[in-house]
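Mind looking over this structure? Questions follow.
Of the protein chains in this complex, all but one are displayed in their positions.
Now for chain A:
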Amino acid sequence: MALLDLDPKVVATARKLAARAAEPVVSLAKAHTTVAVERATLRLAGITGADSTHRAGDVPWVNRVIDTVREQCGLEHGVVLPAFHALREHNLGTLTELAEATAAGQIQFRIPTGKDLTAARKASTSAVSKGLRAVDRNRAQRDKLITKWGDPAQRPWIYLIVATGDIDEDVIQAQNAARAGADIIAVIRSTGQSLLDYVPEGATHHGFAGTYATQENFRIMRAALDDVSKEVGRYVRLTNYASGLCMPEIAVLAGLQRLDMMLNDSMYGILFRDINPIRTFVDQRFSRQVHARAGIIINTGEDNYLTTADAVDAAHTVTVSQLLNEHFAHEAGLPDHLLGLGHAFEINPKVPDSFRLELAHALLARELFPDAPLKWMPPTKHMTGDVFDGYLLDGFFNLAGVLTGQSILLVGMMTEAVVTPFLSDRDLALKNVRYVLNAAGSLAEDFRPSPDGLIVKRAHQVLGEAVDLLERIVDDGLLNAIADGTFGLMKRPADKGKGADGVVEKAPEYFNPASEMLEAAQ
């Protein structure tokens, strides 16, 4: 039931402005490809493994092939035409054999023509469809297991993070967290993985403040969560990160290993990781198409704006980012029920009425996106190290989540910014959530903010400021707005940033069976 009485005309204007702001960026995304999109395509076509004899350490075969194709005939036609032509020309069985031959310097890649072109198109389309069918099978399997084991009994779903650096330790922690009540397990990645231009291989045991996202680690953790799901009688979901320089590839690996949610923000990499804007928008569009196909819920990163800017002053930038993320997601084929738009409880607790302001912001998100599984994120910026204060703040965060009908609740730790959570910290945090859910579970039924009270007025004000900002972005152009430092105070020019050299303008004859099939499915 609507409590804020938002003007439908203002809401429609906000959405229209977001669409207009996004339009030029979508055209740009369609006109370019990137090394990461091409690598993702080859992964769908079946390439796996790494060159372990390379002197720089394990280099994934897919990187060897893409780099060589780029060197010899460019990527503007896409990688599949030269790759599948070479496969046939040299009579090789698999893409991995092709990669080995490439590394040995036996392959000269070129763009096929005539009959060769037709053959390469056909062979690559068939290989990529096989990969997409595997993604489809995983989606069906997830639906089957949810029917069998069931969804969590309550909303919000309880989301817990594990991050030991060692996948085997992660498994132990994740299974224990599920037994203690977690519905979703997120495995945080090793610091700096977002800036690697390749996906590491195999099971890993030595991450830095997190565990590397690899296909094998995904497989191990999903299997462990299947085991514990059966035991606890509900389907426990697995989350990882499709962000950084390998966004499209990680999305594909998530689809192939039945991950259930992926962090995937349209602007996070640009603003907080200084990744090239064009690279990010191209990669993001492809990764979201893959997520749509795989039935994966994306989680957007609006919480990050509030850790850099003030949560009251910058409240409207969260709304603007949610509207942009929504538009980019819809455009890539993601329906509302897969849109885990983010927001966070980050107002300084010393501000008078801070809890009422939090309720206003949280309700605004709820009512603007009624069908999206909103992700509600706990305080981090004002966690001081006084764990007792922090525990109280987390309790109010939980209460705000229940009261405003949030869908996914990331469990806050009282030791935030102190240490990685102790076993007991996680247990206490879950106790906090359980108490609030049990004591106030259906309180939303009785919660009717006064029509002319602070909560309603504040929500209207934030929406108004969001519309104003969207108007300025439309006038200025989204890429210019990003370059000028509109979001999170960061200035990111369109021609700068990491991974810019991996962006390639498509030729008119560009061919990518994955893109074609993903677009056609929309």
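FYI, a contact is a pair of C-beta atoms (placed from the backbone, for glycine too) under 8 Å apart; a residue touches a chain by one contact, two chains touch by 3 or more; residues count from 1.
The definition used in the following text is that contacts and distances are computed from a predicted model.
Candidate names were "Beta-lysine 5,6-aminomutase beta subunit", "Cytochrome c oxidase subunit 1", "Carbon-monoxide dehydrogenase small subunit" or "Helix-turn-helix domain-containing protein", and the UniProt protein name of the unshown chain is "Beta-lysine 5,6-aminomutase beta subunit".
Of the candidate positions A:Q108, A:Q141, A:T191 or A:Q522, contact with the unshown chain belongs to A:T191. Residues of chain A that touch the chain left out of view are 176, 179-180, 191-192, 195, 208, 271-274, 307-308, 380, 416-417, 422-424, 427, 488-490, 498.
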